[in-house]
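Let me give you the structure first, and then I'll get to my questions.
Only a single protein chain was left out; the remaining protein chains are all shown in position.
On to chain A.
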Amino acid sequence: MLSVYGTELSSRLMLGTAQYPSPAILADAFAKSNAGIATVSLRRESGQDRAGQDFWSLIQSLGVQILPNTAGCHTVKEAVTTAHMAREVFGTKWIKLEVIGEEDTLQPDVFGLVEAARILSEDGFQVFPYTTEDLVVADRLLNAGCEVLMPWGAPIGSGLGLNNTFGLRAMRAHFPDVPLVIDAGLGLPSQAAQAMEMGFDAVLLNTAVAKAGSPADMAHAFALALEAGRAAYLADPMEPRDMAAPSSPVIGKAFLS
C-alpha cells in the first residue's frame, strides 16, 4: 500500500473536484473512481450565497481524505498565506503546493516552489509539490522537506498525457524510494495506465473526468486503468527491442520448401 507522510493511502487515484456539471455528478464520479483523496481549493465566499458551505458539506460526505491546493498563486507569499488559511479551514497539514510561473502553460515557478516548500515544511506542513520532471528541482524539494513529488504529465487541463516520458523515466529511476504522483495533463485512462506501468505511484487528475461526457463512467475507466497499469508494473514488463524475435519455436520447424 502506498504511504505518504506516514499515512497509508487506500487508492492510487487522487481526484479533483472542479468543473463537474453538478454536485450529484461529482459525488457519483468519486464513487465510481474509488479515489482516496479529493483536491479542493479556497476561494472568496459571499456572505449572502455561502456557496462554499454547501460544497464543504458535499466533500465531507465523500469519505475521502482532503488535499487542499494553492491553485492560482503566483508568489511565495500568496502560496504560503493560502496554505495557512487552508490548514485552518480543512484541518489538515497536507497542502498541494502550486506556485504558477507562466500563464499559457501554468508551468510551476520552481524557484518559488522550492522556497515556499521550505517555509511550509519548517512550519509543520506536509507538502505535495506540483513540479516539473527536473531532477535538480526534485532534489531541492526533497532537501526542503518534501516526502512526495508531483511532476506534471503535461500542462494542467490539456489532456496531452505524458509529454516527456524520457524525463519522467529518469525521475522514477533517480528517486526509486520517493512517492511520485503524476499531477496534471492526463486526458485518457491509457495515459494513466502508462504512468503506472512506468512505476509512478499514483496519479492526480480532474479535467479528464469532470469534462467527459459521462464523468462517472470515465472515473471508472481511470480506476480500471490504474489497476491494470500497476499490475503490469509489478509483473516486470519485458524490455522493448528494435528487431523482431519469433515467438514460436524455430527448432522443429518443418522443411517444406
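By definition in this document, a residue touches a chain if its C-beta (ideal position, glycine included) is under 8 Å from a C-beta of that chain, and two chains touch if they have at least 3 such contacts; residues count from 1.
Keep in mind that, in the parts below, contacts and distances are computed from a predicted model.
Matching "Sulfurtransferase complex subunit TusB", "3-isopropylmalate dehydratase small subunit", "ABC transporter ATP-binding protein" or "Sulfur carrier protein ThiS" against the UniProt entry of the left-out chain gives the name "Sulfur carrier protein ThiS". Only one residue in the set A:9, A:40, A:162 or A:226 touches the chain that does not appear here, and it is A:40.
Contact with the undisplayed chain is limited, among A:11, A:126 or A:206, to A:206. Annotation: of A:4, A:86, A:120 or A:138, A:86 touches the absent chain (contact as defined above). Touching the omitted chain from chain A are residues 16-20, 39-48, 50-53, 55-56, 59, 68-69, 71, 77, 81, 84-86, 88-90, 156-157, 184, 206-207.
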